[in-house]
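The complex is shown incomplete by one protein chain, all other protein chains being positioned as in the whole.
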Amino acid sequence: MLQNLLTDGLVIGSVYALVSVGMTVILGVLGQINFAHGEYYMAGAFAAWWAIDRLGLSYIESIPLAILIVAVLSLVIGYVVMQRLVDVSFDAGIIATLGISLLLQNGATLLFGGTYQVFDGGWLAPMRVLGEDIAQQRILIVLVTLAVFGALEWLVRKSSFGKQMRAVAQNVECCHVLGLDVRRVVLITFILGTTLAALSGVMTAPITMNIYGAMGEAITLKSFAVIVMGGMGSIGGTLLAGWVLGIMESLVAAYVGLQFRDAVAFTLLVLVLMWRPSGFFNTKARY
Amino acid sequence: MPRFTVAGQHFAGQLASGALIIACLALFPLVASSYQLSTLIISMVFLLPALGLNLILGYAGMLSLAQMGFFGVGGYTSALLAMHFGTPFWLNFSAACLVPALLAIPLAIPALRLRHTSFVMCTIAFVFILESVSKNWVGLTRGDMGLSSVPRPRIGLWSGGFIVHTTVQYYYLGLLLCVLAVAALVTIVRSPAGRYMIAIREDEVLAASIGGRTWHYRLAAFVLSAAFAGAGGSYYVHYVTVISPSVFDPTYTNTVLVVVLGGGVGTIMGPILGGVVFIALSEVLRIAPELRMVVYGLILTTSVFLFPKGIVEPLTAVLRGAIPSRARGSHGR
Partner (left out) sequence: MVVEPRTALSLRGVRKAFGPIVAVAGVDLDIVAGEICGLIGPNGSGKSTLFDCCTGLLRPTAGRVLAGATDITGWEMARIARQERLLRSFQKAVVFRALTAEDNLVLAGQMTAFPGLAATFGCGQNTRRRVRELRDRAGVLLERVGLAHMRHAKAGEMSFGQQKLLQFASMLMPEPRTILLDEPFAGINPVLIERIVENIRAVNREQGVTFVIVEHNIDVLRDLSHRLVVLSRGSILADGDPDAVIRDPLVVEAYLAG
């Protein structure tokens, strides 16, 4: 029972971490909270559903296609809106991304209808791991998350683009002076962050089975809790915070009551903030 | 005495234009349809928490997204009092301001240690925690079912009195509450405390270096903003006569944000205009129900780049152009 809950929590936590890490890199580089982040998660799931249901592709083919679709979508939004948010105040950024959130959420409803759609795909056959039956899809989620986080750590720490990201995160004016193309860095980071959310959406849809236009909203809000607990900008911290949240949720749902599940994220957030205002895994004091 | 003329004249001019606006709004029911009035009532429902957000964000510089949480607490307080004790509106309303304000004090203890993004997130968290409480404290709130057939506002000292029930009556009640709330906001903003809140917004360390108790003023801003939100909740719950945990839905928080930021934060007229324009807009868009929220989203995002300081700026510019000499002369420069 307990082991079951822990694996469940780990899987859900990986989903949260994968979405949140995209938000955290966007926040770090752009300095804006992306209120539409969960909408890219939703877009990823819908794009894959469309590929399977309407184009008759297999699940494995639908994954790259869905990511490509979301990448193109975020290229357009990034080019038209997000790039300009570099010079805009924090509050204005919230309004702008809220607008995008409404646009995408209701756009999906407009295109695919307001009802739930059933996502038919993925590998749901159970597999025996440590004496327990777990759906293959769940194991895949955890493995993909680990791989993505490993790659991100490398990207941010070692690659030259990572250096540019860190430079923009620290001081935009200096980057302008040094001739670094800030807008390009922002655009690429934004596409990276949103495609991670989309990947998470595609990977999760076979488990949740139902997809709908407003499914991203709850994910956006939970990502807020995860990125703050993770210390805002720390990649490893985001993964740990995601796992902690996922496991706590699954324990609370089982032992306290299902109706308390959605309050876990924010109760945990407030407790962590009371204890350490800069998040658990961050030693830097950074507002 | 040159020192008063400039500031004094400016304020007198603002008072005069305020009186003119109130007079126009008071006469509006003579020409308006009941549909138009009910749209304005919704604007006024959102204006009350928006004024609180304007105080805490526009003056003290803290983006609190807890407004609709306090709005819900105020609404529940007002509804429960009226349902269980049959108390008159003034008492329900006062309690609806007071209870969220008191609740804001313990919540401020973790929240005020935080700045910027962490503060925003912490205030979002409060709304979800309150939502969860309202869903699970079934004995008090009836959980997800919510409270229905909340009594309509009874205007009377204790028992008896007059019961507000037509749209026009609700409109005048809302107008009265909004005028009082705006007057309260103007008083706070123009007081020494208001000046100090602006100082905190501009530079907290510098504000502390001149000897101010920054924490106390930030607390005051948080508590007062909660009281404004609670006031909105009270008016709302007696208007729609139902309340359920869906009042804590993020959509409502987003609406308040749009009213304040889209209208013009840190100005008195901004949220008022924002309330009228953006809520009327969302009503007008009902002619194309499927496209409504898509277009609304587009307009929001575009308005950030077209009017980065809110729609109050271009509108006042237009008004200045229309009333050339005196309005500008009294500005002092």
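First chain written, first letter: the chains are A and B, and each begins at residue 1.
Definition applied: a residue touches a chain if its C-beta (ideal position, glycine included) is under 8 Å from a C-beta of that chain, and two chains touch if they have at least 3 such contacts.
For clarity, every value in this text was computed on a predicted model and none was experimentally measured.
Of the chains that are displayed, which are in contact with the missing one across the whole complex?
Answer for the hidden chain's contacts among shown chains: B.
Kindly state which of the options B:128, B:196 or B:235 is in contact with the chain not pictured.
Looking across B:128, B:196 or B:235, the contact with the absent chain belongs to B:196.
Per the definition of touch given earlier, which of B:208, B:242, B:285 or B:315 contacts the omitted chain?
Answer from the full complex: B:208 touches the omitted chain.
Counting contacts across the full complex, list the positions on chain B that touch the omitted chain.
Interface residues of chain B facing the absent chain: 3, 6-7, 187-188, 190-193, 195-196, 198-199, 201-203, 205-214, 216-217, 220, 332-333.
Here is the rule we go by: only the chains that are shown with their structure count from here on.
List the residues on chain A that touch chain B in their complex, please.
That would be residues 27, 33, 81, 84, 88-96, 98-107, 109-110, 217, 221, 224-225, 228, 232, 257, 259-260, 262-263, 265-267, 269-270, 273-274, 277-279, 287 of chain A.
Under the stated contact criterion, what part of chain B meets chain A in this complex?
Residues 57, 63, 109-110, 113-118, 120-122, 124-126, 128-129, 131-132, 135-136, 250, 254, 257-258, 261-262, 265, 290-294, 296-305, 308 of chain B touch chain A in their complex.
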